[in-house]
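In this view, the complex is presented without one of its protein chains, the others remaining in place.
By letter and in written order, the chains are A, B and C; residue numbering begins at 1 in each of them.
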Amino acid sequence: MAGFISLMILIPLIGAIITFLTRTREQARAVAFLTSGISLVISLVLFMRFDSSSSQVQFQELYPWISSLGINLKFGLDGIGMPLVLLSTIVIPLTIIFAWGETKQANQFYGLILLELVGVLGVFTSLDFFVFYIFWEIVLIPMYFLISIWGGPRKDYAAIKFFIYTHVASLVMLLAIFSLFFNAWQLTGTPSFDMFTLLKNYQVIDSPLLKDAIFLALLFGFIVKMPAVPFHTWLPDAHVEAPTAGSVILAALLLKMGGYGLFRVILPLLPYSGSPGYLVTLMAIIGVVSILYGTFLALAQRDLKKMVAYSSISHMGYVTLGAAALIPLSVSGAMYQQFSHGLITCVLFMSCGVIQHGAGTRIIGDLGGIAKHMPKLAFLMLAGFLASLGLPGMSGFIAEFLILINSYFTLPTFVILALFGIVFTAGYHLWAMQRAVFGTYNEKLGHIHDIATYEMVSMAILVLLVIYFGLNPNPVLNMMTTNAKQLVEFVSLKGVIT
Amino acid sequence: MFGDYAALIVLLPVLAFVLTLFLGKKLYSGGALLPIAAIAGSFIISFGTFLEIYPDKTIQQSLSWFAGMNIGILIDPLAVVMLMMVSFVSLLIHIYAVGYMAHDPAKPRYFAETSLFTAAMLGVILSDNILQFFIAWELVGLCSYLLIGFWYHKPSAAAAAKKAFLVTRVGDVLFLAGIVLLYFNMSEVVSSRAFSLEPGSFILQFKSMFAAIPHIPPGQLTLITLLFFGGAVGKSGQFPLHGWLPDAMEGPTTVSALIHAATMVTAGVYLVARTFPMFVAAPNSLLVVAYIGGFTALFAATMGLVMNDIKRVLAYSTVSQLGYMMLGLGAAGMAIGAGAVGISMFHLISHAFFKALMFLCAGSVIHAVGTNDIREMGGLFGKMKITAITMIIAALALAGIGIPLVNFGIPFSIGTSGFFSKDAIIEGAFAYGEQTGDLIPYVFAILAALLTSIYIFRLWFMTFTGTPRSERHAHESPNVMTRPLIILAVFALFFGYTQSGFYGYVDKNFELMGVEMAVHEGEAVPPSIIIVFMPVIVGVLGFLISYYIYYQRKLDVSKFITSENPVYKLLINRYYEPKLASDIIGVKLTHNVVAQSGEFVDRKIIDGLIIDNIIGRTAFKLGEVMRRLQTGVVQNYAAVIILGIGLLVILLMLGGV
Amino acid sequence: MNYALLAPEILLTILALVVILLGLLVSDRSKNVLGYLSAAGLIASLVYIIGTKGEGSLFYNAIVVDPLSQIFKLIFIIVSLLAVIASISYFKDNRNQDEYYALLLLATVGMMVVASANDLIALFVGFELASMSTYVLAGFEKKNPASLEAGLKYFIIGSLSSALMLFGMSLVYGITGSTNIPAIVEYFRINPTAAITTLNVIALIFLVAGFAFKMALVPFHMWAPDTYEGSPTVVSALLAAGSKKMGFVAAFRVLVLALVAIRIDVQMAFAILAVITMTYGNIVAISQRSIKRMLAYSSIAQAGYISLAFVVTTQLSISGGILLALGHALMKGGAFIAVAVVGYMVLSDNKNARNTDDLENFAGLGKRAPITAFSLFIFFLALAGIPPSAGFIGKFVLFYSVTVEAVRQASTWLLLVVIIAILNSALSIYYYARVIRYMYVLPPTGEKIKEPAPYVIAIVLAVIGTIGIGLYPEPFIRWAMDAARVLGVS
Partner (left out) sequence: MSLYTYLLIAAIMFTVGAYGIITQRSGIKILMCIELMLNSANLNLVAFSSFNNNSTGQVFALFSIAIAAAEAAIGFAILVALFRVRDTINLDNINILRW
């Protein structure tokens, strides 16, 4: 399987270049769909061949790059990365299908979407911190354009806010990477940006203060991306202004990078940090506050899309909570939450997009009864909303259930607080449905069209996937659990948790 | 043979759901036949299974699922009687619906959803573990949401659906919290090696749970059972989460019948019955169950007295009857232990028959006159004989009319099914009172029985007797609707005679699972004759009161029914519960206060003040100010350079030179 | 003496004279040939430098050739080359092209001499040669008041700085009795007490002021925005991307060596200078609407980053500074030339247009001049430090070196310096992104134009360099490390 990962990243990159050069939108979307489809096939092959009983890195590839700084192009997959790679390669082709009707500068549009795929795949597969950081940054640029060219009325503000906010976080993270690199260099005598080497050598740093500083800098880098309260304010703005495809990618993939960082980087460092006890509590607080804050803010929104944006904050809070609990299954539940939220949120944002497109507004109060003219949309949207509120039988439930029952072992108070939010989660979802979709039809909207076929296809596939992974989480969950066990075992050996 | 295919009991209706949803439009009557056939299949398998396992076998099948959880099937006496009842009643309701929904354009959706609803309920029943139970339980909630909001273009229906889901969701969260706590305790027990799981069994299976009871600290057990009961309160519409149930009448009447009789509300009672060994080990919880149940029975009956919507009266009646079942579990559980399950389940099933019958009759009436308001009905007896007769049978059953001949040495009593089932509960409550001196639950039960009798006969008299108060031309419903009524009426009349067999079968339930329950020591004292007759007496008394007021019209109640009368106001406004739940807690507190202030903090403080103003604007302002330093006059530049040299001197001096 | 080491300088000097002579011979219309000739000479020098990488010293150790000098010569030649290629279009119809190219070549030679200077005299001469040539180049459009004003301001401030520098040099000579840099360093090493005298500090300050003028550090920067804005755009490219680096190489040679010897604790002073410079540059850049002026302020900010190298003076930090200088030469040179294309575009719309570099003129550039716009986009991202680009690599090594020092010394304020640098880097995205938005988001205001080939070649070369260094920085990092090693820092 050697070379498959780089192929998987390279093909969309080439596809993006070709897409930029195409003249018609038909060509552009065909190339985009084809290349992302090839990536999907490759990732499916990798997924099938993946040995989920092993926590080791599989399909590893290594190409030397900047040897004077010990930087290599090192790629590989394990149970943390593989599901997210699968998610990325599923979401992007479906997004392209969903956006099949894009007319404005179509070649650029599809090209940028492919570039996003390149970026996130790079992030999820790189095992070299330098390369990881490069992909981490590259992801920002296409998203900036997606928002600022195809966005809503305040797109400039939103795009630049998104860019600068998350860029600051990345730079802070970079500082921590510097320190890790320096430390490992001093210790081993050879420079290396190998992720595992850097993480391993973290433990020999003398100063607890420095350890905590590095830890917090990395944590900051990741939770801004997730995003967690109080560093979340870029998200609602970005989502409200972004085009639907942009929102979908932003919520389904970009936010997952933050969570990925938690598992890949934060948890292995945790036991050796200066004051692990406080840091765990800090993470738990961030998680629970995000859950509740996101929920209540979602309740206050008038714009459907903004509500969905806040719901993302709330759902990503579970990831932080599950990670902080440091129980094998809570950690793998948190990983599963990432995967599941990636699928569900696509449906939600696509629904918002279809409504915006069909009815011309997303303000909940200005809608009303649109199920009358958009029955198919109403059906798919309801499915998405139910999945989002954690209905059993859909993937979100599995994740949240695992997180809640397992986190109780170590973080009982926080779990109780999180449970408190569930009712309100259901509340804002259903309240929005009631006002926007059900009830008497608001005649001011005029005659509106139902969802287009290509939009319906991609949403339906997503809904089916959500249900499939709600009924049979094992293919993905098992590999996550294997790695989560290894992570937690590692943490517990240090006596952070008993 | 049937037992091997037990999974089909659930899967057939699920299949029917999928097929009807996507293909229903092209099929006869919106694809109604698919769910009917599927549910008939479920009923046949259930019945076959019952014959196979009777009297002392159980069926257990289990598959590993994810993360140490499993999916499985447990068919024991408790489950199999429920399976038969649910599939049977649901089948009848489906058949009835072919007529009732004949003119609705969205039939495929209706039949698909009811099919899924039935499947979910059947799934609840035959779960062998608490997680699967919860999942099916939630799906029941989902289907109720979909069906109550079936006519989603009606704002009130959409609101009622949401309320139903949210209020039960409160209970569900408590239930989930109970599962979290249970899982925690089970894991502690297992990891402390006080108790080990049998090979092939899973941590959240009922049998593992029951086996671990002695090892779980009593305080934790009480908490777990209370949380479970919280779930049951939500689902079964017990006080204080009862408000959604009367609102749920916004759905089609057949849906109400399904919810109230077969599928949804009984799930809560079933949950308590299912986990009864845990409740028995936590007597404080049982006490709570008894009190909440008893209070709900009375509380709901008071509101049933004044409602004018025919379905609403029935809804409150359901709430009240569910209170009885809870009372039976709680009070009788404390008095006689495991036997309480039989008592309560018996009432559950007999209630299912007569309540389904009542709703279907009500549906028939509504179908005929086109209104829900009993004040606009009247004199329908002559026009709708079958409906009227079956309805009076149901009313008699609800009021528990019968003659307890058995106390006079005759080997059997005469009475409707409700007579047998309800009396057992009331006697159970009395037995508890006698043992402990706490007669309050019993008083609740007796008063509720009186009120029950009053409101149900009020309903019957106002609907079927007197002069017609509307000008609609009512007529009897088609056969497809009346046949199920007749079948149900038969059950409402005669089901009670299975009482002793039923008790004997269901009481063995937990023994079959190998659970030893602390049964209360001591011989149950045979109740005095007055106690035995008391329920019948109040039932008849209630009938007479209604007869006096609503048939003979000797007493004009209209002078009490004014907005000045505080009692009436309280009752007709349903103790202000809707206002409290929706307006005050839902909108005012949660949305206006908490959420809006969060929004304010988010937009104005975190984002507006800190990000935009302090960080963003400052940079701009500073830029505007600082660019003015660049005057364009070259001598100034030179001056700045000289100053810069001065600055360097200062900096170096500070640097320690 | 091995004059072959100085072959590029000699070649370019001769070429400059030849260009002037040829200018007398060829007709006004065919003076374009001179541009090609100059370009050819520069390319030859470039190839020679990359190819030989010789080491040695000449003229009684007044001139040395070592990795440090060579990498900076590389920078200067690249920038001159870009400027020359672009000038073929920019000055296409100018009658005085011969003088222009000759001056440009001489300026390049001057910078190269500075890069190699190992003696204060050579340093001063090289400095002045480069400065005086560029004074004229800045004011080259002699009918354009802005250009003249730019030249004048540049001249006055430049002369003042020369005077300061010369004064400082005279003091150093007075103290040490020598103008040879190694000899000076040696003197301080032998007499450590002599190092910490007031006179010495004053000498140091005057030297710093002289170099800081070229580097455009705040508060010695004030000429820079005016001059970059007013000069012909290709000259701005030369000034911002090339002659500015002259200050850095001189500072590396003199200051770092002297600092290592003197061991005066100037860390804090340089840190404050660096922080003020980058912050001032970025914040003022936000409020500019003239892109040339914005780029000028961005140059100031970049100078602030580069001068972080002086704060910690480790091998890594110096090599980071060199890498960023190299990257900046490409990015800023390319960016100015791209602005020149916009100027060409605006003038071809309307002959009498003024303020051709106004932000509004960039609207829809992505449609009107796709190559230019895309290149400018790359330059901006690189300037903002987004990977993979030369700008990122430079900043990466530089910030890394400072972080390491902060960790090693457990110094909070040093860490604070890095954090401020990082925040500045993020802030800079704001004004770059604004231009990017104009280019790609706003609708175009005119027809698509045909971008002149010389411009395109120059820009594409710069893009290739910018991205190429970002993708394969290995040889450059090694080179920069070698260069830093010359200075004797660890």
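Here is the rule we go by: a residue touches a chain if its C-beta (ideal position, glycine included) is under 8 Å from a C-beta of that chain, and two chains touch if they have at least 3 such contacts.
Quick caveat: nothing in here was measured; it's all calculated off a predicted structure.
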Can you list the shown chains that the hidden chain touches? B, C
If I consider the whole complex, including the chain that's not displayed, which of C:Ser170, C:Ser411 or C:Thr445 touches that chain? C:Ser170
Among the options C:Asp66, C:Glu128, C:Asp357 or C:Glu451, which residue touches the chain absent from this view? C:Glu128
Which is it among C:Asn61, C:Asn94 or C:Ser159 that touches the chain not included here? C:Ser159
Residues on subunit B facing the left-out chain by the touch rule are 627-628, 630-635, 638-639, 642
Under the stated touch rule, tell me which residues of subunit C contact the chain that is not displayed. 120-121, 124-125, 128, 132, 135-136, 139, 142-146, 148-153, 155-156, 159-160, 162-164, 166-167, 169-171, 173-174, 177-179, 225-227, 229-230
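The criterion applied here is as follows: only the chains that are shown with their structure count from here on.
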Average the C-alpha coordinates of each chain, average all protein C-alpha coordinates together, and give the chain whose average is closest to the overall one. A
Where's the contact count highest, between which chains? A-B
Distance from the CA centroid of subunit B to that of subunit C, rounded to the nearest Å? 78
Distance between subunit A and subunit B based on Cα centroids, please, to the nearest Å. 37
Inter-chain centre distance, subunit A versus subunit C - centres from mean C-alpha coordinates, in Å: 42
Of all residues in subunit A, which are in touch with two or more distinct other chains? none
Can you pull out the residues of subunit C that are in contact with at least two other chains? 427, 430
List the residues on subunit B that touch subunit A in their complex, please. 65-68, 131, 134-136, 138-139, 142, 145, 149, 152-155, 157-159, 161-162, 165-166, 169-170, 173, 176-177, 179-181, 183-184, 187, 586, 590-591, 594-596, 598-599, 602, 606-607, 611
What residues of subunit A sit close enough to touch subunit C in their complex? 65-69, 133-134, 137-138, 140-141, 144-145, 148-149, 155-156, 159-160, 163-164, 167-168, 171-172, 174-175, 178-179, 181-183, 207, 210
Name, in rising order, each residue of subunit B that touches subunit C in their complex. 619-620, 622-624, 626-627, 630, 632, 634, 636-638, 640-641, 643-645, 647-649, 651-652, 654-657
